[in-house]
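Note that one protein chain of the assembly has been removed; the remaining protein chains are unaltered in position.
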Amino acid sequence: MEPILKVQDLHTEITTNYGTFEAVSGVSFELGKGETLGLVGESGCGKSLTSLSITGLLGPKVRVAAGEAIFEGRDIFKLSPKEMRQLRGGKISMIFQEPMTALNPLFTVGNQMVEMMLPHMKITKKEALKRSVELLTDMGIERPEQVVKSYPFELSGGMLQRVMIAMSLSCNPKILIADEPTTALDVTIQAQILKLMNELKHKYDTSIILITHNLGVVAQICDRVAVMYFGRIMETAPVKRLFEQPLHPYTKGLFLCIPKLDQDEDFLSTIPGMVPALTEKTEGCAFAPRCPRCTDRCRREEPELVEVEEGHFCRCWGVLEDKA
Amino acid sequence: MSEQKNIGIDRPSFLQRLVKQKMALVGGIVILLWLLVGLVSFFYTPYGPNEVNMAEKLLAPGAGHLMGTDNFGRDILSRMMCGARISLLLGFVAVCISLCIGIPLGAFSGYYEGKAGNLIMRVMDSLQAFPMLILVMSISVALGRNSFSAMLAVGIAGIPNFARLMYAQTLSVKQSAFIEGEHAIGLPRRDILVRHILPNCITPILVRLSLSLGSAILTVSSLSFLGIGVQPPTPEWGYMISDARGYILTGEWWMIFFPGLAIASLVLSFNLFGDGLRDALDYRTQ
Amino acid sequence: MSRLLEVKNLSKFYTSKQGFFGAKSETVKAVNQISFHVDEQETLGIVGESGCGKSTTGRAVLRLHEPTEGEILYRGKDICKLSLEEMKPYRQKMQIVFQNANSALDPRWTVEQSLAEPIRLHYPQISQKELDERIDRLMEEVGFAPMYKKKYPHEFSGGQRQRIGIAKAISVSPEFVVCDEPVSALDVSVQAQVLNLMKKLQRERKLSYMFISHDLSVIRFISDRVGVMYAGRLVEVAETKEFFENALHPYSRVLMAAVPKPVVMDDKDELYRGIGKIAKASREGCPFCSRCAQATERCRGEMPEQREVTEGHFVSCHLYE
Amino acid sequence: NNPNATTAATTAAGESGTAQEGGETQAAADNTANAGGKVLTLAYAEGGKTLNPTQGTDSTSAEFINAAYDQLVTYGTKKNDQGYEMADTSDIQPSLAKSWEASDDGLTYVIHLDENAKFANGDPVTADAVIYSFNRIKDSNYTGFLYSLANIDTMEKTDDLTVTLKLSKPCTIFFNLLQMHIFSIVNPNQLEGMSEEEIDTFLTTTTVGSGAFDIEKWDATTEVILNARPDYWKGKVDLDKVIVKIIPEPSNRVLLADKGDVDIARVIPPKDLSKLEGNTDLDIRVYESVSIVYLSLNTQKAPLDNVKVRQALNYAVPYDVIVNDVMSGKAKKLDYVIPSAMPGHITDTTGAYTEDLDKAKALLAEAGYADGFDMKLVISTGNQDYEDTAILVQAELAKIGVNLSIEKMERAQYLEATRSHNFDMAISSYSSFVNDPGYFFGNCLYSQGEYNYGSYKSDEVDAIWDKAESSNNLEERYELYTEAQKIVAEDAPWVPLYEKANIYVLNKNVKSFMYYPDGAVRFAQISK
Partner (left out) sequence: MKYIVKRILQMIPSVLLVLLITFTLSRIVPGDPARMMAGEQAPEEAVERIREEMGLNDPIPKQFVDYVGDVLHGDLGTAWHTGKPVTYDFAMRFPASLELALCALLLAVLIGIPVGIYAASKKDSAADHVSRVVTLLGTSVPVFWLGFMLIYLLYAKYDLIPAPIGRISDNIYPPTQITGLYLLDSLLTGDMIAFKSALSHILLPAICLSFGSLAVISRMTRSNMIEVLNLDYIRTARSKGIKERQVVGKHGLRNILVPVMTVIGAQLGGLIGNAVVVETIFNWPGVGSYITQSILQTDYAPVQAFTVVSVLIYMAINLILDILYAVVDPRITYN
């Protein structure tokens, strides 16, 4: 399958008054057509920055230092601001975590949806509005004509997230990047959104990058998963394989941390230690200090992301040795 | 975003951050300089600030008198030096008055929120509805024309500023979980106010303090300019400008130029400093 | 096990005053007529969706927010009627841990100062040396070397801060701790550490918890009994095992169905069959009737009583009469 | 532009905007106001307090009242030393009164009104109007005291155009009073049916006189506009319009005069005159006046109750510096208390105080104050010169060990302080309403005098005043006052500083400007 997006060795740097450090170091992945890629990892591991790098929405003090992202045969990072704008929203669209704050409170939902379509489609305002209503209907929203006229504060979080999804799909994007789209929502609403996204995936035939830290969500919706830690991808595998046979010690640790719904436990197993601060210099494997099976080599040398099995990549000396 | 993501452990100290604010640094240095000049003026000025010497009146800046002399032959540099201590003192006392009355009022009404607090804030609102300068002029004329009443007037007019700031701060700090925690522990309300809420409101108050000092100095000098502030022949800057305005036409620009520059530089410094202080104290701008 | 806390018909209404004369006011019934109890050394888990009144219940129980009506019996004594002074010994026995670890500690105080304050308040006679020892012990108990006590809250990570918050809550040796979503803001790996710590402390110090969360798996791990809240009402209370195997209230079932399980299913269209539609809570009758697939006319008109269906399993639903 | 109106003064309360309406019709045709007419523009420091003749006691109000009203008599002209025309206070000329007869005992005056005299609305000026007007003055809170000075006992209408005035005792300054703006004749017909109170309010902003001008706009803080009446009974004056701009900021008045933006500027700081003197377009007139400035010493308060101390102070003031530097030489040292423009002035200056610090120190030592003392000097707001003077005095007195602290007060507060004798030392000024030494002494230095701030009490001076005031002989009176002045100099209740000059900065295009001792400009006489 030909990947639609190919990210190679992405490095993203943050400059603060007190120095520059890398928040994303050497992230590479491929996104297949129609595929849903889950990007999981703990808070601060660089998931959002990775996605923002791809869409060129990094803040003023953050920049892509190296790497390339090939989309439709061109490197996104080399596009002019104007070309980038055409891409954004048009071919690559985004959904953010907090639907309540992601929409401008002072404009109607319709206004903000129309605004999205106008620069990317040959369409009049009126048609765009009509399309908005259609899209909202697709999202399972009742009385969309009314919703189009309402302001964000008049709608519930679940509704707004649907609006956001409708909006992001409005220009038939090739790629949809959803940054924790359900984290701020109640479980029941989250379930509905996930259901909706599962349905839409096929209907709109978009590739999705889903960012989350909830492994349950990943299991429900993704085709492939990439596990991030400390600005690096530690393991990538098809979802089923990862859940059945995680290789990387960090991934394994993560799974064990989650309390089970269907059995009593007296103690949860934990990953000892803490995530190092980004400003700290690490040598060797970033996970080494917390790894139960860490060796001298782990502390010295950083492992590469290696394909251990068909479609299953892992960044761990131990795993490599096991395979060897 | 959680604090925890902040690059954290080796976060630079407040002082380091303040020093990073170059403009604030400049402001702070100029303030210190003026303070120093004011202090020095107690012991040394090139000439007596009120020393009349008609033989040397209206001399342009030159070797003998670096900033020239005024219509009484008084040395402008010497007067400016004394003016620094007067302006700083008047401004400082005025702001202290606002602060000492405004902060307790604001904290009380913000924390206890009851009828009394509500009434206090209404009074503050009404006071704030007055055009500042008019209020100050009225009060200081009513209290008699001298530097003390000018100071008091500026101080009184500044109370609502601090009261309202403190009120808003108290309300917002009161929402913090840790205050609720103190309640849960059973810490008496007064202790919570004094030990937890007040210290956590310090930051914006410091900023406001710096800015208020600037504007208090400006207001006092405006009063003196209008002839309400200080008694002659006090070398207050605004009064010096007022005195000098008749001489600008005859070309004696130095009489009006230097005091104006002094006011502007001192007030600007306080503003710069306050601004920098705000930036240095504000985590968001990191 | 003996009763530690018994809450009867607790309500908390918020009235938002509008206008100077307070002419217009709107009442939010954040907590409406709920009754439950907590036994010694027991954890009562409270789940429910955002805004259903979980935190309000927690605060009302501690009288941090004065309840509108109802009784709160702590070891049989109604604390609602106590004066501030009389309340003081209870403040020592009942503590709270907050969700937002960032704002739960005074940012200007070192950890030591924050920990010392409640101890001094409740043990005024304590000597400096004893105090130091006590703080050191506390720090160790929550997994820190004592030297960390000199640090300020912002020098800790979120999980660490939460542990210090817990240390502060237990510093005065309470019997009962309200935990208001103490792990919701934490990553799973950190969450596991904190949950383990809380369980350990409960065992060692014989604590009772009222543990609020919206995460069923966390509730399952920590609770002995589970209460489900919906729109200010407590709709179901049961032993944990009983609840997870045999939830009765339609809302409880919806909740269960909605939790994304970390298990990969092949047929994704099958997902979340049981959730049904989502609507605002009904203002009349049973609040859940607007979403309930089994709702009848009666549900729409009449709020069901809480009744004990099997031993220790309470539910408020007309289906179980 | 509105000849039929009884008065074009637009300032009746509540009717705003008439001024603009006036301009409207002309603006439509051509927006250059000056087209054709002769306009005189003046820059004043303030714009007067009222247009009501019985209430306006200040000199700016007097100008506008004079412009809109006529009095019974007026002054003739003479040329002063510099060749400028000025009013001759001894030459009483007819105005509304065509002629008059005085009885020999000086107790009865029969006044014949001019039959041509008409009020602005066309009504004739009659004996009734005169009696009505005089009665209003008598009853006025503000100016009643001037009426009483005239000693008028009864007024009688002999016929429509003749009034007989009977005096209770002779009055040497009778006509000097009658020519004052206070004694303006108002048209009673226009005030009919109004209560006293209403009349006062009405007259504050509206004029009902027979004068040469209509007041189109009177706004005391911005501008006053006067239009010459074409049907003025003495014949229309040369000017068409007078605009008085109220410019409180002195330096701005100087600027305007310098640039030729105004024709006449008043109250110019003396120091700025040197700059204006270089401007050949300007004609700077400096007239001596009856305004004096002096230091009042509170003779009841130690140490000023000691005559030696007071004399010492008289020796310690830098007269020349004040006159030359503060007043830029545009004032004259006041040697004895009576100024040079007033009868009774002593021209021989020998024996008057001059600065002599050694003498001052010696006197202080004699008085037991060799080390000096501390004292407050009170000054009032509103005049920079007083402040400057105070600073100089302060600096100089410091040399004999007297430490002055200056206390500047609001005018009202200052008046209260001085009138209640609650001060040590004050810079006072006095401008005699009536140019007569008896009036002056009676007010300022007589022990019961209204303005005897320093509570000076000398039995000799009191006796002289009593004697002089009962005398009808001018020569004798002047001699007596010369004697009194010497006594005052010896007792030193004041430190006389200087007599102010009246300064007018005229543009050369202003012609036939005439000076009156009261300082008020009479617009009617000016041509351009």
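In order of appearance the chains are A, B, C and D, and numbering begins at 1 in each one.
We take it that a contact is a pair of C-beta atoms (placed from the backbone, for glycine too) under 8 Å apart; a residue touches a chain by one contact, two chains touch by 3 or more.
Small disclaimer: the values here were computed from a predicted structure and weren't measured.
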Given B:71, B:170 or B:221, the correct residue touching the omitted chain is B:221
Residue touching the undisplayed chain, where the options are D:305, D:450, D:476 or D:490: D:450
From the list B:58, B:192 or B:263, pick the residue that touches the absent chain. B:263
Of D:194, D:302, D:370 or D:412, the one touching the omitted chain in the full complex: D:412
Touching residues of subunit B against the unshown chain: what are they? 23, 122-123, 125-135, 137-139, 141-144, 214-215, 218, 221-222, 225-228, 238, 241-242, 245, 248-249, 253, 256, 259-260, 263-264, 267-268, 271-272, 275, 284
Had the left-out chain been drawn, it would touch subunit D at residues 11, 13-14, 16-17, 20-21, 23-24, 26-28, 31-34, 39, 41, 46-52, 55, 57-58, 141-142, 144-145, 204-205, 219-223, 243, 245-249, 252, 255-256, 259, 261, 381-382, 409-416, 419, 433, 450-451
Where the unshown chain meets subunit A, residue by residue: 55, 57, 59-60, 85-90, 93-94, 96, 98, 101-107, 115-116, 118-120, 151, 153, 164, 167
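By definition in this document, only the chains that are shown with their structure count from here on.
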Pair joined by more contacting C-beta pairs (B-C or A-C): A-C
By C-alpha centres, the chain nearest the middle of everything shown is B
Gap in Å, rounded to a whole number, between the CA centres of subunit B and subunit A: 51
Taking each chain's centre as the mean position of its Cα atoms, how many Å separate subunit A from subunit C? 32
Report, in whole Å, the distance between the mean C-alpha point of subunit C and the mean C-alpha point of subunit D. 88
At which residue positions does subunit D touch at least two other chains? none
Multi-chain touching residues of subunit A, meaning two or more other chains, are 43
For the complex, which residues does subunit C have touching subunit A? 49-50, 157, 159-160, 187-193, 195-196, 199, 214, 216-218, 220-221, 240-241, 244, 254-255, 257-265, 268-269, 271-272, 275, 278
As the complex stands, subunit C meets subunit B at residues 59, 62, 64, 87-88, 91-92, 94-96, 98-100, 102-108, 117-118, 121-122, 154-155, 157-159, 161, 165, 168-169, 172, 185
So in the complex, which bits of subunit A are touching subunit C? 42-43, 158, 186-192, 194-195, 198-199, 213-221, 239-240, 243-244, 253-255, 257-262, 264-271, 274-275
